[in-house]
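Here the complex is missing a single protein chain, while all its other protein chains stay put.
By written order: A and B. Residues from 1 in each chain.
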Amino acid sequence: MVVLKTEGLKKYYGDVKALDDVSVEIEEGELLAVIGPSGSGKTTLLRSVAGFVQLDGGKIYIRGRDVTDLPPEKRNVAMFFQNYALWPHMTVFENVAYGLKVRKLSKEKIREKVEWVLNFLDIGHLANRKPSQLSGGQQQRVALARAIVVEPDLLLLDEPLSNLDAKIRMRIRFELRSMLKKLNIATLYVTHDQEEALSIADRIAVMSNGKILQVGEPREIYRKPVNLFVADFVGVNCVVRARPEAVRKLGIAVPEGAEELSLVIRAEEAVLSRYNASIEKTPHDLLLNGVIVGRLYLGAKTRYEVKLQELDDNIFINSEEDFQLNEPVQVLVKEGSYFLYA
Amino acid sequence: MSVRRFSILKLTLKVVLVFIILMLVVGPFVGIAIWSFARVWYWPSPIPQELTLRYWSEVFRQGRVLDSLILSLKIALLTVGFSIAIAIPAAYAFARYRLPAERILLFLFLMPQAFPQLPVFINLARIFGKMGLRGNMWGIVMAHTMASLVFSLWIITATFKSIPLELEQAAQNLGASRWRVFWTITFPLGIPGVIAGAIHVFLWSMGEFNAAFFIGAPFIQTAPVLMYTASAGYNMQIASVIAIVLMIPSLLFMFVIERFLKAEYIAGIGG
Partner (left out) sequence: MKRRRELFVGFLLILPALIVLGALYVYPLILSVYTSFTVGEKYGLANYAKAFDIYWRDIVYSVLISFVTTVVTLFASVVVSGYLRFRNWKFLELMYKLPLFIPFLIVGHAMRVFLAPHGTLNNLLTRILRIEELPGLSRSWIGLVWAFVWIMTPYATLIVLGAFRSLDSAYIEAAQNVGASKWKIIIDVLIPMCRPSIMVAFILTFVRTISSLTIPIMVGPASPNMITVNMMFRVNYFNDWGTANALGVISYLIVMVFAIYYLKFMAAERGGIKA
């Protein structure tokens, strides 16, 4: 069953189009991540589903019910705020119980549910603390508990991991995904971190300038980006501007009539090897010659700047092997790890 | 040697500076403090020839001093009640709502701080005179409510504005109506500012002279009006006793509310 459906959402701030004809759908139990750079409109999308944005056009349906003109309090969607927005004058228990009190549940029922959710998130022992006495990770869990305890139709997560330390963030990703799967709750997840989206989402929508450019499963977004923007935004890449003749010489089919081409290379998948090393290569793989012009030691790997011979441009590739400055090298980019756009 | 001489010089300078500042700031109150105990005091004696507690006892005895203090207290408490009750919804609207003709409304509520208020009080006294509100406690309460509204409003508005919008949105998102959001989130978080506003209104009303004089006198006398009458009649003892009594809450509460106040919010008052 479709939980969330938006049809042609429009929102303008003066000349800026924050939402430009945005339509998405989320199925029961599905986690849709919306990614894009800041200013792409992803947060506006989330906030308009929550009801905090007055739209200039379009419709929003939740479980088939038209909620476009409903105020935020009547939508039964629960939002997780980026800065948690925990109420400083209430304890953890009171924070989590708030939504249940509003729904006029009995005292025992509220106690039961709050205790369940706090234990589910491993924060049962913090029930009587004030938010100011909690660590960032604990606050994040309380905010999550407050959102899911009301059993909303839809969960809205606004950059839920962005306020955590990089190390904790990696661990929480897995926890968050398995927890949301266990609850089987439809979720709209906004993040600017494409890697986070790839690892956590069932489907991903890529936004730019208020438009959705592509929607698909993480693998599809990564392997079959529909345009230059999506290709470049997802993964770690180098974009090389090249003339059509140069590209044709490499044995790649070039679209007709293009004056200049953009070649997106997934740098994280490119392999650097010594010149004249024997390399297995299919006809659709790309083999480029180059010279090492810069190196940066990163610990496990070294980051090399390679000047490409055929394309007259520099790219950056990490490798575990040791190369010297000015050493001629070869770069192998497998089929599906490079994309060509006019 | 030279280092020590330098530091002694510095110390002396500092002592002199402290003395001058004390004389400038605290000095004026030494005089009225002594006067409040004086029975006979002739120049050039630095202290009164005869001391007495008679004038201080008037504060605690039935009579015009105690009456005026009680009247001022009544007026101040009523003013706090009305002023804060009216200011809270308006402050919330200024902090959170889009308003019709917002700029004009802002101007209107800032005007009493930007223009002299005395002509307004004089004409208000005239209007009240026609309505039979002159010499009436409620007339003074109304004038004080109006005049204190413009600063209690801005103190509370600033407090509401300082509460992050997300805290309200989070409650709304969980199903709470705006009314409920206000009473469970915004108001509890704004209480310190509301208290600061209330204290400030109280202190101002207790010491207010212009409105109390034109509207109340000569039929009823608040403490400041009585103080003025006493001082003008060279009854220095009574005037000084009232002055000191009125000063005490000002000094006590200053430390409570000082950190909530930006000068702009309390400006435009006085007399």
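Note that in this section a residue touches a chain if its C-beta (ideal position, glycine included) is under 8 Å from a C-beta of that chain, and two chains touch if they have at least 3 such contacts.
Small disclaimer: the values here were computed from a predicted structure and weren't measured.
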Cross-chain touch to the chain not pictured, restricted to A:Glu28, A:Asp69 or A:Glu335, is A:Asp69
Any idea which of B:Phe60, B:Phe115 or B:Trp138 touches the chain not displayed?
B:Phe115
Touching residues of chain B against the unshown chain: what are they?
18, 21-32, 34-35, 43-44, 46, 86-87, 89-90, 92-100, 102-103, 105-124, 126-127, 142-143, 145-146, 149-150, 153-154, 157, 161, 165, 169, 200, 203-204, 206-210, 214, 224, 227-228, 231-232, 236, 239-240, 243, 246-247, 250-251, 253-254, 258, 261-264, 266-268, 270-271
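Note that only the chains that are shown with their structure count from here on.
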Roughly how far is chain A from chain B, centre to centre by C-alpha average, rounded to an integer in Å?
56
Parts of chain A lying in touch with chain B, wherever the complex brings them together:
50-52, 71-74, 76-79, 81, 83, 85-89, 98-99, 102-103, 146-147, 150
For the complex, give me every residue of chain B touching chain A.
164, 166-167, 169-178, 180, 184-185, 188-189
